[in-house]
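Every protein chain but one is kept in place in this view of the complex.
By letter and in written order, the chains are A and B; residue numbering begins at 1 in each of them.
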Amino acid sequence: MKITDDSPSVLTALDRPNSYIGRSVPRPNLKRLTQGRGQYVSDITLPRMAHVAYVRSPHAHAKIKSIKKAEAEKAPGVIAVVTGAELAKVMTPWVGVLTHLKGLKSAPQHAIAVDRACWQGEAVCAVVARTRAQAEDACELIEIAYEELPAVTDPETALDAKTPVIQPSLGDNLCFERKLDAGKVDEAFAASDAVVETTFVFGRHTGVTTEPRAVVADWNEGEQRMTVYHGTQAPHMMQDLFAKHLNLRHDQVRVLTKDVGGSFGIKVHTYADEMATVALSKLIKRPVKFVADRIESFVTDIHARDHRVRAKIGVKKDGTITAFEIDDLTGIGPYSVYPRTSGIEANQVVNLTGGPYTCPNYRAQARVVFTNKNVMCQYRAVGHPIAVAVTEGLVELAAAKIGMDPLELRRRNLFADDAYPAQSAAGLKFEKLSHHESLAHLDAMMNYAGLRAEQKRLRAQGIYRGIGFASFIEVTNPSAAFYGVGGARITSQDGATLKLDAQGNISVHSGVTEQGQGAEAVMAQVAASAFGVPIERVRVVTGDTDNTPYGGGTWASRAAGIGGEAAWQAGKALRDNVLAVAGAMLQAKPETLDIRNGTVVDVASGAERLPLEELARVAYFRPDTLPSGVQAELMATRHYVPRAWPFAFTNGIQASYLEVDIDTGFVKLLKHWCVEDCGTIINPQLVDEQIRGGIVQGIGAALFEQCLYDERGQMLNGNMADYLVPMAAEMPDIECGHVVSPTADSELGAKGAGEAGTAGAPACVMNAINDALRPLGAEPLTDMPFTPGKILRALGKV
Amino acid sequence: MKPAPFAYKKARAIEEAVALLGEQDARLLAGGQSLIATLNMRLSAPSLLIDINGIGGLDGIALKGGMVEIGALVRHAQAERSDAIAKSAPLLARALPHIGHPAIRNRGTLGGSIAFADPAAELPACLLALDGEVEATGPKGKRTIKAEDFFKGLFETALAPQEILTAIRLPAAGKDTRVGFAELARRHGDYAIVGLAASAEADGKGLKDVRLAYFGVGATAVRTKKEESALAKGDIDGAVVALDLDPPDDVQASGAVKKHLAGVLLRRVAKQLMEPA
Partner (left out) sequence: MTDTALDISLTINGERVSERVDARTTLVDFLRDGLSLTGSHVGCEHGVCGVCTVRVNGDIVRGCLMLAVQCDGATVETIEGLSDTGEIADLQAAFEQRNALQCGYCTPGILVAAQDLLKRAKENERVPSRNEIREHLSGNYCRCTGYQAIVDAVEAVAQARAGETK
């Protein structure tokens, strides 16, 4: 395949339109990354910096009877050996609950376990030494006497009377329960022509960020200030939490985040070992570095997606969906993770199931139970992969049962494109979605009819290919409805400060953060467009609580929609400020002027009047030449929070085309498509790449990834050879298309796009496998990941 | 994860390495692609690492008396690019690209792979399928160990504690040599869920001297002799039915799945054996 110039057009100084909105501009921060000159937290060294290694519980549940650390304290290079009890004097415990998840309960969690370890891998003692290797050597010298306790490892029996209660103060192992009953579900099922009932099972996953979690904490005793270099998605949130649990003021804590080697939600949570590292720095009054190695990452990075969902759909002969019903059970760890809680994922499953469809009859029950496995919390597309797989799995099973084309059944049930504003059975409020236009676009993009014909032709030759779809809605741009209302100090607003420097270039200081998705580029594009300079004259500053407005960071696909809007407003505000000065200098009304390409111009004629460099020179160095009463304000800060809609829902539809080798059960992914409507697209290339990356992560869920535990709560495959992540040779090419339905809740109209790929991919791969195997009479597969063994068993070959 | 401390010595001659092996709790460092990973994870904590990469004369590939002699320190990548291997050891040529990834193959050695005897590895099975032999050098000098006597148990070979594998010898392929190789792995370069290395001689329109060696099916690579005679008779279905394997379950697949896949591989490899190498 000869590639001609299909790469996005790069803007040169000559070929530059006024706006970068909608242009695929290469990201300005890429050069340092391709040169190996990034600054990841794991790269940072500070004077007198020590390293910490944690002794971790080998047991899923055990009392810590005694810790003998004398030998370890004498080992070469050791600075301190600190137990949970000792660290508890420096750092207070926390509880991961939110008041709006009614009844959500959890026990206090310490930075290092105090009397009891509650999952295999929980830190029980810290060794601080000159090098990580020396710290690990000393860890081996620590003698810990454990009394093993029975481990709760089966969510199905976690609430049984005879199952031990992990946290006695809570009374039982129930973390959270949610029920929803909309419409008339029983009558609807009774009136159906066909009912499909099945159980979906989703394997526990983990993020496997290429750079493991890393933190360098630097307590400066002289300044009484804690500086934390942290690979976090939410620096201000962490600033608040470090301050709170160390009894410091916010202004005594600075959190810095530069380059982060992948996050996907893994790094938006509060980790006991990271909190402990910060506390240790305060304790020993020196910088302390912690980098989780891969083995400890597998048992401490949050897990996600461990759900068993009994599900039911009713449908009429004409394809009308009559009702949805689900019973979701998820087994989290022994604590609800702080501060976002481990109830959100199940809550989302309840909220989102059935979401794209008009069907008003929906009943759901979700229970979140504690187990003695690693903690679980939000991971890319939180709850969506499960809700979408359940919904779309049921939809295609129903279509098969009544003999209707799966796209046609969707057409008959998706919210119409002119139905808005609308509300789902679960009460989700939709501003404007484009399910039908997206479906039509996908149909054309993939040449659906052509693929069906090819599928039929190949089946006759004994080759089994499958086509599967997934329609979905996606939560983006969350308002305070997500966390704030529940009492969490997680901000849903964001801010941007734009400054004009003495050379006429601008910097954008934003409260959102970058982990590779391109937030920095998006801020630069938005600011450059709003203000009126070429993008080369824009520098973006993120990830510094000292130097950015108070912001939420990046999660729930909020950076472009919320952070971008703040930058947009700040860009316009700075432009107004600059034009006020320009007007004074040029004796012209500011409204007759504009800034284009870095120069103040006449709006009407486009004639260049004053370069920004000159304006800056005068404003900063020759204010004596300005008319009296004129004070240049070459900085502007604006904030933004969505107010009209609790969430900016997006929509999309994906398709998977694959071939199942019915001798081996291996699945070959041939192609994947996604049509996504995320409102105004600021950088098409970045959106497409988010979708592609997200889809591959979802493919991991469908085919490869699962954290395997035995009945004693031991993780069996916690390494890169046994936990299978998607690699290049097995992945398909992915084609992306777009529909644009901007949100009116902001001027930019941008919604989020970071998680849509992951939301829909597991569902459509599952549907494609079942489509491939249907003619062979195989029992539909609903238990992810779809390993060769499961496929062979479904085919009756094993 | 950082290794526990160890001392390091670069051996200049094989005799020196042999002597050091006898002195303390020592491990040999050749390719290091398996060893260093286990050291990093502290699954092993020897007091001494003996680096044999600098010992001369162990990295040659030569044809001698109808045998291909491959020095223990020949890297997988070197063997992959070798015309001699392509011509005279075509089974190896088919197996080598499946070993890990290019960066692993640049360091990993054939001797190391055979001596480590990972049950899911390709080369031990190839050695068995070719009825090859191993040269071991110890305090009393050199001896030859036949492939069928070499693999004893899980990561356990017939090498004595102070012996070093110094060469591998395989019968050189002739015009009637037939080979077959197939493995099933979830991702390219992964350890195989199950694999099959096979060799035979064309015998008119049929086959003789069929040798089938499965890997990923138990503690060691195994020959399946009942299937070999069935295949020699041209009875593929019979061979699959007679499949004498009882693989244990592991994290990747159950024993039943592995056994089924072994049968699928047998059919695929049987086809390969019918074509010239």
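Basically, a contact is a pair of C-beta atoms (placed from the backbone, for glycine too) under 8 Å apart; a residue touches a chain by one contact, two chains touch by 3 or more.
Just so it is clear, the model here is predicted, and its values are computed rather than measured.
Chemist: Among B:Val18, B:Leu49, B:Leu73 or B:Val179, which residue is in touch with the absent chain?
Modeler: Answering carefully, the residue with contact to the hidden chain is B:Leu49.
Chemist: Which candidate, A:Ala279, A:Ile695 or A:Ala768, sits in contact with the chain we can't see?
Modeler: Of all options in A:Ala279, A:Ile695 or A:Ala768, contact with the hidden chain holds for A:Ile695.
Chemist: Quick one: which of A:Leu458, A:Ala502, A:Ala644 or A:Met720 touches the chain that's been left out?
Modeler: Considering all chains, including the one not shown, the answer is A:Met720.
Chemist: Thinking of the whole complex, not just what is shown, which of B:Gly32, B:Pro90, B:Gly195 or B:Gly216 touches the missing chain?
Modeler: In the complete complex, the chain left out is touched by residue B:Gly32.
Chemist: Specify the residue from the set A:Gly84, A:Pro155, A:Gly207 or A:Gly532 that touches the hidden chain.
Modeler: A:Gly207
Chemist: By the contact definition given up top, give the residues of chain A that touch the hidden chain.
Modeler: 1-3, 7-8, 10, 26-27, 30-31, 33-40, 42-43, 45, 133, 207-212, 259-264, 291, 293-294, 515-518, 685-686, 689, 692-697, 719-721, 725-729, 731, 733-734, 757
Chemist: Mind listing the chain B residues that contact the chain we can't see here?
Modeler: That gives, for chain B, the contact residues 1-10, 20, 29, 32-33, 36-37, 39-41, 48-49, 51, 53, 77, 100-104, 106-107, 187-189.
Just so we're on the same page, only the chains that are shown with their structure count from here on.
Chemist: Measuring from the mean C-alpha position of chain A to the mean C-alpha position of chain B, what distance in angstrom results?
Modeler: 44
Chemist: Which bits of chain A are touching chain B when the two form their complex?
Modeler: By the definition above, chain A touches chain B via 131-133, 136-137, 140, 293-295, 663-666, 704, 708, 716-717, 719, 721-722, 724, 726-727, 729-730, 787-789, 792, 797-798.
Chemist: Which positions of chain B touch chain A when the two form their complex?
Modeler: 1-5, 41-42, 184, 186-191, 193, 251-254, 256-257, 260-261, 264
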